[in-house]
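Note that one protein chain is taken out, while the other chains of the complex remain in position.
For chain A:
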Amino acid sequence: MFTARNKGRFALVAAAAGVSLALAGCATGDPLDDTTDPTTEPAEPGTSESITIGSQGYYSNEIIAEIYAQALEAAGFEVNRQFNIGQRDAYIPALESGQIDLFPEYTGNLLQYYVPDTEATQADEVYAELQVSLPDGLQVLDQSSATDQDSYNVTAEFAAENNLVTIADLAGVEGLILGGNPELEERPYGPTGLADVYGVEVSFDATGDATVDALLQGVVNVANVFSADPRIGENNLVTLEDPEGLFLASNVVPLASADLPQDAIDVINAVSAALTPEGLVAMNVQSTTDELSPAVIATQWLTENGLI
């Protein structure tokens, strides 16, 4: 039994090594890239009317993607939904390779992806720089007034105790713990940016989806929460002002393939014109509090705004 067990284990290791080598042999970047998957074959704008829409693995982003999808469907386009893809680093290659034609994005974060050391912070500057920074084959359509950007939040009590109004006020506070998603640690506005721009030293706790809970329970003092998150209002969190522009203004903007048909562009621009910050928060509330599906929320919003 001893030998048999060892043999089994050895076989497993050998198999794992074999798979790794096979992966390594053909990998030029993303080893999990499924470009050959027939179900995600790129739509060919111009030759067919099918438009592939993607979304992040973030409920609010998925709602916006669903709005795009339903608006386009109402205008007679065939839509292929590829939702819940994950973070920017995972889906941008798919957009660049033409597998995805349309994606709800956020101006500031998208600009920072392409120009990590950008100095633009205001909405118009960011949008203008974004338009010239995108690679060939991609374009941004009109930005909407709705914003959903990273922001640093503290509890009302903590803000009162330490007289906090702006992020700079954190500089005098000892033993700060910043909570957020794991990737925040590597972002320009993460712990490094806080130290460089505001002289605020923090330790980092990857609290992930439980970030707001962690803040309320005192596990962390400062939490990175998206500004359109309804829990900021529900829990009386104080969003610290950002006078130095650590975070870039991040308006909702459709990122599209350069050869998206003009009539589809018109449909999406009409959606962006109607999307307001309040409207976005209200839809997020419908998702988190009322637990409605993105499809239902999108239909309601489009109907209310007379878009379908």
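Keep this in mind: a contact is a pair of C-beta atoms (placed from the backbone, for glycine too) under 8 Å apart; a residue touches a chain by one contact, two chains touch by 3 or more; residues count from 1.
To be clear about the criterion, contacts and distances are computed from a predicted model.
Student: Choose one: "3-methyl-2-oxobutanoate dehydrogenase (2-methylpropanoyl-transferring)", "Osmoprotectant transport system permease protein", "HEAT repeat-containing protein" or "Fe-S cluster assembly protein SufD". The correct choice is the protein name in UniProt for the chain not shown.
Tutor: Not shown, but named in UniProt as "Osmoprotectant transport system permease protein".
Student: Among A:S50, A:T118, A:Q131 or A:N181, which one touches the chain that has been omitted from the display?
Tutor: A:N181
Student: Considering the whole complex, which of A:T207, A:N221, A:S257 or A:N284 touches the chain not shown?
Tutor: A:T207
Student: For chain A, which residues lie in contact with the unshown chain of the complex?
Tutor: Spelled out for chain A, the touching residues are 1-3, 9, 13, 16, 20-21, 23-24, 27-31, 86-87, 89-90, 181-183, 185-186, 204-208, 210, 213-214, 217-219.
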